[in-house]
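Note that this complex is displayed minus one protein chain, with the remaining chains in position.
Moving on to subunit A:
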Amino acid sequence: MGATRHFGRVAAVALVLAAALAGCGDDGASGPVTLRYSWWGNAERAELMQKAIDLFQSKNPDIKVTPSFQEFEAYWQKMATETAGGNAPDVLQMDFAYLREYADRGALYDLSEQESNLELGDLLEGLEGAGEVDGSRYGVPVGANTWGYVYNPALFAQAGVAAPRVGWSWDDYRAALRQITERTGVHGGGNYIGSYYNLELQLRQEGGLLYTEDGRLGFDRDRLAKFFQEGVDLAEAGSVLPVEKGVQIKPSFALELDLIAGDLGWDNFTARYAAKAKARLELGPVPGGDERASGQYLKPAMMLSLSRRTEHPEAAAELVSFMVNDPEVGKVFGANRGLPPTNAQRAAAQLEGPLAAVAAYEDAEKARFGPTPPAPPKGAGSLEQAFIRIAEELLYERIGVDEAVDQFFTEADETLGS
């Protein structure tokens, strides 16, 4: 049959094509080692990253680095599928909230096996143990930040409210927000209960933790109800930016747009706010009422991890070591990844303007910091999203405080396992 012969020819062409395509793959073990390196960020960070990678490659000519990046959310979607498909990059940027999740699932390489290639002696005080999970080291911090208070001193002065001082209490904080709103017409604060870390800060000030050592919630229903109620009261008094406004300005921040007088947030974001805001912003002590302990801690803003399946753990460890310790890299990034994680890089970073202010802030407050908590349990990332979502529904009055607490604990049971 003619058609059959024809089909045979088509099949032959297809086979040749397939063979040719297959030939385009790996060209064997000879030549330099190639490392795949994935991270989240934007175009600005990509530029800095390329500079740092070029530096590394010029000093290690036998190692080639192929970078790829996405935005934070898309990054984790891609990372999950790549890891599941056994195709994870050799070196990957890691977030504190996902560290345990990936470590527990056996996706990460235990870096304690690479002590000779990985120099960690120069890490800042408080960050040494930040990448450890149950005694194994799965991540190395490349930047650090802390939960601070950013405010506009001009509005405080205009309202006749004393600037934040060490030891000011949460009552002082609420009073300040109310008075500023009443006297200046600018909302005193941002989304108070939409921030999981505001709750964490309060828990730590009370001697507790957001998550216990064995990965359970460090607070009960009553404590969460109290927190939610405070947020509802602030919103009803008009002391904070209305939720519908906050939703619509995303992905901008209220402080960037001069919409509020101050807010709690990651201290290194001050640089981002300052780049856009008209007002001059300052960092101040967080409320809490205790002059000796602030409840803050140095948080690894991002980390580097190795995939357990990497074929070149030595080279990958060298890359991580370079990214953390090399003064030139510290200079390239400045505070783009959070403040540099090692003393050498922090000294070399030549921070200016608001970034210098962030560094000075951390130095000044350091003595009041507490220890960095253990890596959050598996599912912490999802649970934080749930918290934000439930707080929003509460502020929209779709649900009441009791219902909000119920919903959160239901999801926590499901996520953390009961």
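Things worth noting here:
Throughout what follows, a contact is a pair of C-beta atoms (placed from the backbone, for glycine too) under 8 Å apart; a residue touches a chain by one contact, two chains touch by 3 or more; residues count from 1.
FYI, contacts and distances are computed from a predicted model.
This figure omits one chain of the complex; the name its UniProt record holds, of "TonB-dependent receptor", "Chemotaxis protein", "Carbohydrate ABC transporter permease" or "Anti-sigma factor antagonist", is "Carbohydrate ABC transporter permease".
Contact with the chain not shown here comes from a single listed residue; of A:Ala80, A:Ala225 or A:Ala279, that residue is A:Ala80. Within the set A:Gly106, A:Gly121, A:Gly185 or A:Gly207, the residue that contacts the chain not displayed is A:Gly106.
For the chain left out of this panel, the touching residue among A:Lys245, A:Lys331 or A:Lys366 is A:Lys245. Subunit A residues in contact with the hidden partner, per the touch definition given at the top, are 2-3, 7, 10, 73, 77, 80-81, 83-84, 105-107, 242-245, 247-248, 250, 379, 382, 385, 388-389, 392-393, 396, 398, 407, 415.
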